[in-house]
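Missing here is one protein chain; the remaining ones are kept as they sit in the complex.
Moving on, here comes chain A:
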Amino acid sequence: MGAYILKRLLAVIPVMFGLTLIVFLIMAMIPGDPATAILGSYATPENVERLNRQLGLDRSLPEQYLIWLGNLLQGDLGRSYSLNRPVLDEVTERFGATLILAGTSLVLCSILGLLAGVVSAVRQYGWTDKVVTFVVLIGISTPSFWLGLLLILLFAVQWRLFPASGMYAIYGGGDLPDLLHHLVLPAATLSVVATGVIARLTRTAMLEVLRQDYIRTARAKGLRESRVIWRHAFKAALVGVIPVIGIQAGFVMGGAVYIETVFQWPGIGSMLVTAISTRDLLLVQGGVLVVAAAYVLFNLCADVVQTLLDPRLR
């Protein structure tokens, strides 16, 4: 197992390297540069040239990339020109916020999705199944940023139950209850689509397992139905669902980009949006690096869990 994990981790390195190179090239190819973004209307060629020189952007592209790579190996992600602070500080803070949001959503969508899927499968074609399937379909089809705005309008503006935006209260607060209070709306919004996907897959997987002979045997032995379903069927179905949850983790991270913007959650998604529009190359590189690493790690975790659950994969 240890060797397997190590092998997987080593495979990550070329992926990350290629990724930074691609991001670097894309950022170099899109028109506009940080100096123009900073100077706006005042971006005369003369001013742009002077500012580029001060930002160290007058060097050749390969040179810029190698400098960045060299610094990266020493743990230095550079200094953001749009925020005027070390990229590492910004990325760490932002990523922490995203982990809280995405992590909560992932737990939420896993629990709800698995539960809905199991219930749906057990009551196949019954009323419960129909209602769950219908709700899941709506969940999957709803654009999440729109849902976010709707929830804000209802729960923050109309009923004033939850704050409209932010991660902590703007004065006072700062403790766990305050954080949870702020987390409810964005986490709920973010988990809707993933819940739907997981529910549908769980339902399919469960239906397949429930038709197996060993389930019939278990029932014939006179086991309680709940034991048959949770102990025998669910565990087997889970093996097929876990990798999907791993992939959903990636989608939840990606979806966080919109949700963080809508809810003003200070996470890495909203940071990347701003960094791209200000052409802040170093910040984009740092952000993408962290998000990609997280994506790879989530999938690795999912694979490891799957291997642990399913002896055939060992």
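Quick note on the criterion: a residue touches a chain if its C-beta (ideal position, glycine included) is under 8 Å from a C-beta of that chain, and two chains touch if they have at least 3 such contacts; residues count from 1.
Going forward, contacts and distances are computed from a predicted model.
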Complex member absent from the view - protein name from UniProt, among "Sulfatase", "Sarcosine oxidase subunit delta", "ABC transporter substrate-binding protein" or "PPM-type phosphatase domain-containing protein": "ABC transporter substrate-binding protein"
Option from A:Val135, A:Ala164, A:Leu223 or A:Cys301 whose C-beta touches the chain left out: A:Ala164
So one chain is hidden, and I want to know which residue out of A:Thr142, A:Thr261 or A:Asn299 touches that hidden chain in the complete assembly. A:Thr261
Out of A:Leu69, A:Leu115, A:Leu149 or A:Leu179, only one touches the absent chain, namely A:Leu149
Per the touch rule stated above, chain A touches the missing chain via residues 30-33, 35-47, 51, 54-55, 79, 82-85, 90, 93-94, 149, 152-153, 156-157, 160, 162-173, 181, 261-264, 266, 270-271, 274, 277, 279
